[in-house]
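Reviewing the structure listed below.
Here the complex is missing a single protein chain, while all its other protein chains stay put.
Per-chain residue numbering starts at 1, and chain names A and B are given in the order in which the chains are listed.
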Amino acid sequence: MNFPYLAALALFSVGLYCILVKRDLFKIIYGICLMGYSINLLLISLGYVWGGTVPIISGSSTAVPVDPLLQAMVITAIVIEFAAVALMVSVAIRLFEQYRSTDVKKIRRLRG
Amino acid sequence: MSLIIQTVSRGITPFIFVYAIYLILTGHTSPGGAFAGGVAIGLLIVLWYAAFKLSTAERRVSCFTAHAGRILGLLGFLTMGTIALLLGKGFLENFLPKVAGHLTMSGVIILLALGVGILVGCETVLIFYYLFGRRPKGERR
Partner (left out) sequence: MEILMGFFFILVIVSAVAVAELRDLLAAALALGACGFFVGILFFLMMAPDLAIVQLIVEIMMVVVLVIALARTHRKSSEPESAKTTLALGVIVACVFILFSVAVVPLMTEFGSPQYNPEVSQRYIDEGVENTGSQNLVTAVLLDYRAYDTLGEIVVLFASVLGMSLVLRKVSKRMAEGKECL
């Protein structure tokens, strides 16, 4: 029963397909977002334990919490991904203002 | 920009702000945390922009304030680490007294969360201002 890993892998493949096949800058940004989601999902499903509770210890409960380390790393990853998407989008806006197009084939030409 | 949207957004602004502060300050006892709270503060700018005009949002939080806030957050974070260093502990080590489960006695965590929250909020505000095509006063091309 490894369906979360398979699903994360499928999501990664869709993102990779989107990056490779589409020529629009925004489609490429969306593909990078999808790949980021898949990595986050994979890390969280690695840390999950059947019947585990949230990693918030209150009182003296004996239940097993799920892995807090991976969750902390994924929080970092989500926020950094947001910052990276904002930067990529601003580069795309700048390229559109220069070339009036977001097609990567058309903005190949260098211009000052 | 209808009257209904303006009235509703004026009403829910304090609630969103209080929720963001709650997320930042009680990140050590309940779900939430500095990142979520900071980004929620940044969302207020979008609300004001959608309901009023951009100049209204800029009058409340100017670009200068956002720049000052993010530098303040980063410097606060580094200062907390350096104070621990001066007291003979490791960099960013928890040097204040801590009691498990207490609302305010979790050592330096709450101060670090405040710094990170201010920084993330101001960064988000600035991302929107730059995307809207605004620049701080005095910055020339």
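As a convention for this text, a residue touches a chain if its C-beta (ideal position, glycine included) is under 8 Å from a C-beta of that chain, and two chains touch if they have at least 3 such contacts.
Nothing here was measured: the structure is a model prediction, and the numbers come from that model.
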item: Neighbouring displayed chains - absent chain, whole complex; value: A, B
item: Chain not shown, touching residues in subunit B; value: 23, 27-36, 39-40, 42-43, 46, 53-54, 70, 73-74, 77-78, 81, 91-92, 94, 98-102, 105-109, 112-113, 116, 119-120, 123-124, 126-128, 130-133, 135, 141
item: Residue numbers in subunit A that touch the chain omitted from display; value: 1-7, 9-11, 13-18, 20-24, 26-27, 29-31, 33-34, 37, 40-41, 44-50, 52-58, 65-76, 78-87, 89-94, 96-97, 101-103, 106
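The rule is simple: only the chains that are shown with their structure count from here on.
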item: Mean-CA-position distance for subunit B and subunit A (Å); value: 24
item: Sites on subunit A touched by subunit B in the complex; value: 54, 56, 58, 75, 78-79, 82-83, 86, 89-90, 93
item: Partner subunit A, residues of subunit B touching it in the complex; value: 29-31, 33, 35, 39, 101, 120, 123, 127, 130-131
